[in-house]
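Sharing a structure, written as structure tokens. Questions coming.
Partial complex: the chains shown occupy the same locations as in the complete assembly.
First chain written, first letter: the chains are A, B, C and D, and each begins at residue 1.
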Amino acid sequence: RADALATIEANKVIRIAVPQDFPPFGTVGTDMQPKGYDVDMAKLIADKLGVKLELVPVTSANRIPYLQTNKVDLVISSLGKNPDREKVIDFTMAYAPFFNGVFGPADVMVKDAKGLSGKTIGVTRGAIEDLELTKIAPADVTIKRYEDNNGTISAFLSGQVDLVATGNVVAAAIIERNPPKKPEIKFLIKNSPCYIGLNKDEPALLAKVNEIITAAKKDGALDAISEKWLGAKLPAEL
Amino acid sequence: MNDFTIWDIVRNLLLAARWTVALSIVSFIGGGLVGAGLLFARIGKGRAGQILVRTYVELFQGTPLLMQLFLAFFGLGLFGIDVPAWLAAGLALILWTAAFLTEIWRGCVESIAKGQWEASSSLGMGYIQQMRHVILPQALKIAVPPTVGFSVQVVKGTALTSIIGFVELSKAGTIVTNATFEPFTVYGVVALIYFCLCWPLSKSSQILERKLNVAHRNH
Amino acid sequence: MSLIEITEVKKRFGDNEVLKGINIDVAPGEVIAIIGKSGSGKSTLLRCINGLESIDEGSISVAGAQLLPDELHLKALRLKVGMIFQQFNLFPHLTAGRNVMLSQMVVKKTPRGEAETMAKKMLERVGLGHKFDAYPDELSGGQQQRVAIARALAMQPIALLCDEITSALDPELVNEVLAVVKELASEGMTLLMVTHEMRFARDVCSRVVFMHQGRVHEIGPPNEVFAAPKTPELRQFLGML
Amino acid sequence: MNYAFDYGWLLVYWPVLLKGIGITVELTLVGGVLGVSLGIACAWARALGPGWLRPVVAIYVEMIRNTPFLIQLFFIFFGLPALGVRMGELEAANLAMVINLGAYGCEIIRAGIQATPKGQFEAGASLGMSRIQTFWHVILVPALQRIWPALSSQIVIVMLGSAAVSQIAAEDLTFAANFIQSRTFRAFEAYFVTTLIYLALAIALRQILRGLGWTIFPRRATR
């Protein structure tokens, strides 16, 4: 089988899976064109490789099959890592921070993971916050896993869950819309970063992408993207 | 983050609805053709054909369309067969539609009185001639209302193609909601568009049915 | 020579032996009434003669040709023998005229013009020339049955099988159909008819067959059969009516 | 093919699958029983009920049949709380399925009622039964018998359609598949296994409904 990097360079095009339903990493503008952190990251990589970029919008259900059936070369979809996942695909180095928090209305008193005890908390299935929260939550927490961010947010706004775990930027966007129930930050979940996914046994591509990420961290390109979409510079430890 | 106006929402949804319509038409026409072929195998004399079609129908009516689409697109991909999304979507929807239409039509053919078969054979007609001149013209007539009625299911079924990357009406609704966090506006419009697409179909199916019933009463 | 020869015909449905060895010879131009209780096998016999049911034993030959159960032989047979049913079985999506034309055009490949002329003639013959363009559901039962007769006649059969062709009709409509049959008989058509109309059987038929439990129990000219039934079964059957 | 199938996750995640099957079955059971009941009530209202009720039921039926199930589900789960009606995802899922099957069932059962020979109504009436009594004791069972195959198919369709409830975090079979694949990235295996389970459920459900038909309706109608 041909080496993925070689194929990309030969075809002069890279196909990258990005989310469309997971702001601020992937969403759409009024022209329905994808935009967001992941999209800019994809553009950056294509740019550095000097090839054309083909964006493939994906959902949490089909992003990995796209990769495995070679319909895309990379998945940039705010992927979190776990050992099971690492058996199936390879991950690059981290390319984005994820400011995850648990949010809730003012009258719900929670300060840390233990405080979640007995509460119902909404989260987007398969997202980083889902993986992390599942790890740290006490046994008597009810975690409701929705299909996408909208489900999670709607569940919170309609009172179907007491709390939600989501990204800062998402929460900020909600507050901006001035809903009757304002999500306040309760505590931060471990600042777990996101990785780019690619097929196994592609050392050349892996090395190349890692190289691009390293360079982008150095020259401030990633900081710019982070500032634009997450409202903060990359944290130092990333 | 949210710079969508109502008009942006409606416009984008309407644009996406074009996919819904296109997919519906393709699946309906394709499904009709395949379904007709299967129908002949199902009501024909060949035992193997009958069993094959029955298994086929059981399979496609017994599993969620979502999974069929997934397996058609990614499953074939796993075996190195790179089907484009439109082909996989078309294929899965057509096969799914065909399974239902075959069954609907079989019911119609079987509802034709046995006397029609006997009268035409006693006049010396062969199987094909009976079908062509006596059975199908009658079956076709009673098949129209349930067939049109089923087209509503096809329209709604196209929503599931989002699993393989189609941004049709439902998916567009999800994407826009995730950009705007205004589920009620967006899904309200989505529901309305679906209603506008489906209702004329259901209604005409009902009207056709009523017409036929009136016609039947004269017998 | 006989036109229809039925020799030792047996027919089973599963375990149920419905015909237990039937022998009848029908001469050309004969009009035969088949009578008997419900379930005695009358319809089954007619259906066997027309090839709608296959026979298990024995043989049936029509105009010298053996009845064999393959498409080709069956088609040839059905061109010689027409059948008319209790339920008319007109094709509801075609007009009376088209009903009569269809099989001529499809089976015999008669050109449309000729078929139409023939259809007109046959409808005329059953007194329905003016109903050429009417659909079956616009006709009364008696008229529908007459169209069915015209449809069978248009294939120019040498014999006609009629299975209780007046039983589904209101009493007042029975006569118009029987009148047509009577005329056919007088024109020399060979007829085998299952019927409950004893008066008609007596007046028109050359022979009467009384079936009982899958057998021809009595057979003979009507004046003998009706006036002097030999078996208690026939006597009982006639008394019942 | 360069993909190595791996079903090792089944060892770890089978409780999730099992729970998913349980919930799908429960949703189907409750949705089926209540949905058919609602369908009967609506069919009665539409075919024989008082004049004012008919358009009301007609509007309900048309609205449900011409919009996607998922959106009905969203309105019930996310929308109703705004009106002060809050229910858990399972209740919402159940309600949506009942409402959905109720609308389809209504049309199917109504067809069965309308195919009832007029003589049955008259026989009931001439024996002194009221319209409701005639409907309940005389019309309903043969009407159901007439359309039982169509109704059975619809129930299977609703069972398969229940996959959508995973979107409101109801932990049905499809949720299980999605959950497992989100942890293990074994999407093919997860979807393949669930597809087979759905197929088995559909076949079993069809058989059960057929058996039920045989017991409820003691006689097969004469052809």
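FYI, contacts are C-beta pairs under 8 Å (C-beta built on N, C-alpha and C of every residue); 3 or more make two chains touch, one makes a residue touch a chain.
For clarity, every value in this text was computed on a predicted model and none was experimentally measured.
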item	value
Overall composition (this structure file), stated as a label formula	A x1, B x1, C x2, D x1
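The criterion applied here is as follows: only the chains that are shown with their structure count from here on.
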item	value
Graph separation of subunit C and subunit D (steps between touching chains)	2
Core chain by centroid distance, with centroids computed from Cα atoms only	B
Centroid-based (C-alpha) most distant chain relative to subunit D	C
Distance from subunit B to subunit A - Cα centre to Cα centre, in angstrom	37
Subunit B and subunit D, separation of their C-alpha mean positions in angstrom	20
Whole-Å gap separating subunit B and subunit C, where each centre is the average of the chain's CA atoms	46
Contacts with two or more other chains, residues of subunit B listed in rising order	70, 74, 78, 183
All pairs of touching chains, each written as two labels joined by a dash	A-B, A-D, B-C, B-D
For the subunit B and subunit A complex, residues of the former touching the latter	1-5, 8, 12, 15-16, 70, 74, 77-78, 82, 162-165, 167, 172, 174-179, 181, 183
Complex contacts: residues of subunit B adjacent to subunit C	113, 115-116, 118-126, 129, 133-134, 137-138, 141, 215, 218-219
Contacting residues of subunit D [partner subunit A, same complex]	2-3, 6, 9, 74, 77-79, 81-82, 86, 88-89, 166-169, 175, 178-179, 181-188
